Structures are given as structure tokens and as C-alpha cells.
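Yeah, one chain of the complex is gone here, protein chain that is, but the others are all in their spots.
Order as written gives the chain letters A, B and C; numbering starts at 1 within each chain.
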Amino acid sequence: MSRIKNWLIAMGSPPHFYKWATSSLPWLAGLAVIVFCVGLTWGIGFSPTDYKQGDVYRIIYIHVPSAILAESIYIFMAISGFISMVWRAKIAGMLINSAAPIGAGFTLVALLTGSIWGKPTWGTWWVWDARLTSTLILFFLYAAIIGLHSSIENKTKGDRAVAILAVLGVVIVPIIKKSVDWWQTLHQPSTFTLTSSPSMSPEMYLPLLVCVLGFYCLFIFMLTNSLRGEIISRERDKSWVKKQFFKY
Amino acid sequence: MTNRDNTLDWFMLVLRRDLTLSFRRSATYITPLIFFLIVVTFFPLALGPSQSLLGSLAAGIIWISALLSSLLAVEGIFSEDYRDGTLDQYFVSSEPVFILIFAKVLCHWLVCGAPIILASILSSIFLYLPSGALFALIISLLLGTLFMSLLGALGAALALGKSAILSAIIVLPFSIPTLLMGTAIMSAAVNQQDYSGFLSIMGAMLAVGIPGLCLLTVEAILLNYE
Amino acid sequence: MSNILKVKNLNCRRSGEEVLQGLSFTLEAGKNLEIIGSNGSGKTTVLRSLLGFVNDHDGGVYWNDSEVSSTFQEGDVSCFYQGHQIAVKPLLTTYENLKFSSSGFNSSLEEITLIAKKIGLKHFLNRQSSSLSAGQKKRIAIGRWLLKDFNLYMIDEPFTALDDEGIELIEDIVRELNNKGASFLITGHRPSGLNSNKIYLDVKNDK
Partner (left out) sequence: MLDSLQLLFIMDGKGPYVWACLLILIIVIFINLIIPVIRLKRIYREETLEE
């Protein structure tokens, strides 16, 4: 237990994290690429065709993991926001800043793929369905966080401002989801969902699980990669960066 | 000093400088864009997701949202340069102020208006705008947002050093003709009628507005220096 | 020697209240003048009145031996003004801050690199100015004086926020520009080591 704690504390210091990130990036990349490719190839290439929607349902292997990631990255940001507010950990603040564009990217993928999926299934690019609407609002929350951070010149101050917003967001997001559901039932009682059959067969379900896992691995890789850049650009004047990164 | 080559250099310098500054601070072009999309999203939330209802209101919704969001960043056109002394130095140098103003307006339009036009294509899908009217939407917004940037610069110059919302309030009443022309174009396009007449009126407004409004803005800016 | 600027009996007001009365001086080409006074003595107001940024003043202002009194206008003299706010953008690099200034748009990369070397910022040429100290930013502002040959430099408190080396730098540059025939009109809290005429202003305490 204390070893984990010590490790976590050590990771909180930028030079230590930078060293760890540089040495483990290839491994993370390899793992992410393997799981990601296996999941997607299995899902798109080899899983059985859905009897109702046909082959277009295969978008699920891109859409659902992206949507899951979109939400979990937000929760992740809120947790690191909380940590940075309570313990003032430097890395936690940078984590929010590095995770936000990635989260926004996956939210965008979820939105666009949902929209592309909607065209053959509903006959229109966009439907104000509860799930799509709350994902759109999530995208705006991401945009708010990115915008706020980029408009504050002092990066440490920006971290703290963004942490507050992330923590507030995690309280608000469930309320938004509930209210959008309520708004949806108010306007049109019969909702149609994209994931048509409630009980999927294991041949369809298993690749989806692998895909979700692969997306998570990919996220960890992307986050480490981007955090590394963030650390260097923030600490470029520190002596350890000069030694380790610029090599003089 | 002010031969033609130099004037062009001067124009390009201000434009490049302002664009560099805008791109370094991503909030300047993201904020109006996201504001636009959020406002557009609020209409289905408030009115309900019915396709036929939204489709008939789409053009108006998009136009109002575009007007509001193009005024969002307008205060920043001059305020930062005014506060940190850049305008002082530019005015003392013998380069023409008119060119400076025009470059700044153009930069505001490129950074703020052009992304809104792209977002309006997206929101035309959100709001089920009849697809035949999409071209009319783009072309009318192209002219409309440029006019709004010109008007906004004037408002920003008049309200220089005062509250940010003031410049928007000053400008909004004067944007009514643009709004009317824009929505006229849109309703003609939705009903598949000829809208070239409205379009040329708008073009004429712009042709008068670019030199006219820039000159007024020069006057308004120099007011702060007397 | 021709007079670049002659001021006769200038009275300046700030928001309607008189801050200084009866200021007279002449400034010859290649010479310097310092206006020295404490806070609120109207140093900045004098500069801004001469440039026409504040128009609440009366008295005679004659540019370039002109017979007619007028505030600064395009074409009178080529003038460079630097106020309290030194117009250095934190988001631009040192190079861009020099290049995108009112005087730098005709300068080449080599010229700007040379200037950056002179002001001791060569190593920061491609670095955004947000990471520079107040003194280094001030050096960028000083670098702008060298971008173009002006007849007259009006500099509001050039010596604040500078270390001894920076003060020496200014003195060197002023001397160099004086030799080219440029004049300096400088304000400050205390007299500097520059070779110049000095005018002392008092705070008006009429209450």
C-alpha cells in the first residue's frame, strides 16, 4: 500500500513523470495499437451481420467506445481537478489540460459517427434524441474547458480555474442527462435508439468489449504523449529540462 | 512615406500580426464558434425537436445566432492594443489609420465570421433547413457577417475602454437592416424564389459600408485621443 | 543647428484641472531634453499634449522651425513615441514584437537579429515574450528605436524596471542616435546620466 502511495507521489513530480513517460511510451503505444486493431478488425471484419440493420450496425464498434470514453474522460478530468484543488498537485492540473482535447476529440467522433449512423437508419443526419443531445452538451462543456484554459495566460492559474469547472461539470452532467431524458419524453413518447436489440449475441458483444478496452489503452497512450509535451513546454526553463530534453 | 507599396506592406503587417495573436490564443476563434452552436442548440431544447417546426424556423434561428455571436469578440478588436500602448505607437507613426482599421476588421471577420459560416452549415443539419436553401444561407451569411464585423468595429471604437457589453448594445439596433435582408434572402430561397435582388442590395450596403464605416471608426478611435 | 521642437508658455490640463503652467523649452536636432518630476507633476501629460493625444492645453508648439503653432501632425517630423505602456505583446516572440511594430515592417531578419543582439535578447529571438521579465520586455521596446531613423524620440520614463546594464544600454543607444542627428525628449523621476538639458516640474499643491 505504501509502495503505491510512494509511487503516486513520485509520479506527481514532473521530472520523474517525464522520465517514466519517455521510457514507457513505446510500450503503451504497442499495447494500444494491438488491442485497438484486434478489436476493430474483429468487430468490423468478422462479427456477424445484424438481422435488423444489416452491416451498418458495425459503426457501433467505433461509436460506443468513443461515447464511453467521452464520458469517462470527463469524469477522469473531474477527479484530477479535485486532486489538484485539494492537494495542489502540479501534474493533476496539467492532466486536465492534456485530457481535454482528447476528450473533445472522442466526443466529436461519437457525435459524427452517431450522425452518420443515423442517416441510413433514421433517414436523417441528425435527430434530437436524448443521447445525441446530451453528448452535444458534453462537447460544449469540453469546449468551455479548453476555451477557458487557453484564455488564461498564467498556466497555473488556468489549471485551477479549469479544475473548478471540471468539478462543477461532473455534478451537472447527470442532471443534464436526466433533464434531457425528461425533455425527450415530453416531446415524443416513442424514442428510437440506435443499438436496436437490447440483448446482443456474444459474437457481437465480445469484440465490442475488446474495442472499449483498446480505446482505453489508446487514451492512456495519447494522454501520456500529450502530458509529456505539456510538461516540457511548462518547465522549459528548469534545469532538468535543459539537461534531459535539450541535452546541454 | 505613404506610397502604394508601403501601404500594402503596412496592411499586411497589421493583418499578419492580428492573425498571429488570434491563433496563439485559441479562445478568440473558438469562443464565437461554440457560442453560436450552443445558442442554436437551445432552440430545439426550448421549442421541441419536431422536424417540421424547426425546419421552418431554421433560417431565422441561424441568422440571429450568427449576429449575436459575431458581436461577441468585437470588444477585443481595439481594447488590448489601446490598453498596452500599441495604438499610441501606430498613430504616431505616419502610416494611414484607415488601413489599420480595415486590416483589424478583416482579421476579426476571418477569425470570428468565417468559422461561424462553417458552423452554420453544420447547424443547418441540426435544424433541418431545406437543403436547397443552404447555398443562400452561406452567401447571405458571408456578406452579413462581414457587415457585422464592420459595425462591430465601430461599436468597439465608440465604447473603447468601457464595458464589453456596451459595444454590442450600441451596434445591435444598427444591425436590423442586415438581419432583415438576410432573412429576406433566406425566405425567398426556402420558397424557391429568386433572391438575387436582395443579394445585390446587401452587396451595395457592403460596398458603401466598407469605406464609410471604416472612416467613421477612424473618427471614433481618434475621439479617444483628444 | 535647427530646432526640432520649440515650446512656448505651454499650459496643460488633465480632466479640466491645470497640472502645469508656463512650460517653455527648445530642443535642437541631436540634443536631448529631460523633463523631471515626481508622480502627478504632468510629465506624461506634456508628451501626450504635444502629440495631440490630449487636447486640453494652450500655448505655442512649433515643430521644425515652423512659424505656426500646432500639435504633432503627420509629416512635421518623424517621431517615435513610447508611453508607460510599452506595447510589447506577451503572445508574440521577440522577433515578432520588433517586426510587427510601427517602425519595423520594412526591416529584414538580419537587421532584427542584429538589433536583438545589441539589446541582449538574441537568445530569446524566437521565444514568446510572456516568459520574459519586465526588464527584458523593456529592452524589446528599446530595440524598436533602432528599427528606423527617427528625428525625435519621445520616451516616457525609459529607465524604470531596468538594471544598471540596461541603463547603460539606453545611454549608449541615445548617444549613437544623437550622432545621427536624432533628439530625445525623455521624462523621469530623477536626472539620468545622459548629456541633456533638464527641466524640473513641481507638483501643484493648491489644496
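The definition used in the following text is that a residue touches a chain if its C-beta (ideal position, glycine included) is under 8 Å from a C-beta of that chain, and two chains touch if they have at least 3 such contacts.
As the structure is a computational prediction, the values presented were derived from the model and not from experiment.
Trainee: From the list A:71, A:129 or A:230, pick the residue that touches the absent chain.
Mentor: A:230
Trainee: Specify the residue from the set A:113, A:134, A:150 or A:184 that touches the hidden chain.
Mentor: A:113
Trainee: Which chain A residues would touch the chain omitted from the figure, given the whole complex?
Mentor: 40, 44-45, 54-56, 58-59, 62-63, 66, 98, 101-102, 105-106, 108-109, 112-113, 116-117, 119-120, 218, 222, 225-226, 228-230, 232-233, 236, 245-246
The rule is short, and it goes like this: only the chains that are shown with their structure count from here on.
Trainee: Chain with the smallest distance from its CA centroid to the overall CA centroid?
Mentor: Checking distances from each chain centre to the full centroid gives B.
Trainee: Provide the C-alpha centroid distance between chain B and chain C, rounded to the nearest whole angstrom.
Mentor: Result: the chain centres lie 37 Å from each other.
Trainee: Taking each chain's centre as the mean of its CA atoms, how far is chain A from chain B in angstrom?
Mentor: That gives a centre separation of 34 Å.
Trainee: What whole-number Å value describes the gap between the mean CA coordinates of chain A and chain C?
Mentor: From the centre of chain A to the centre of chain C is 53 Å.
Trainee: Got the chain B residues that touch at least 2 other chains?
Mentor: Residues 25 of chain B touch two or more partner chains.
Trainee: Quick check: what residues of chain A touch more than one other chain, meaning two or more?
Mentor: Nothing qualifies.
Trainee: Once bound in the complex, which stretches of chain B touch chain C?
Mentor: For chain B paired with chain C, touching residues are 6, 9-10, 13, 16-17, 20-21, 24-25, 81, 83-86, 88-95, 225-226.
Trainee: So in the complex, which bits of chain A are touching chain C?
Mentor: 153, 236-237
Trainee: Along chain C, where are the residues that touch chain B in the complex?
Mentor: 51-55, 72, 74-75, 78-89, 91-92, 96, 99-103, 105-106, 128, 144, 154
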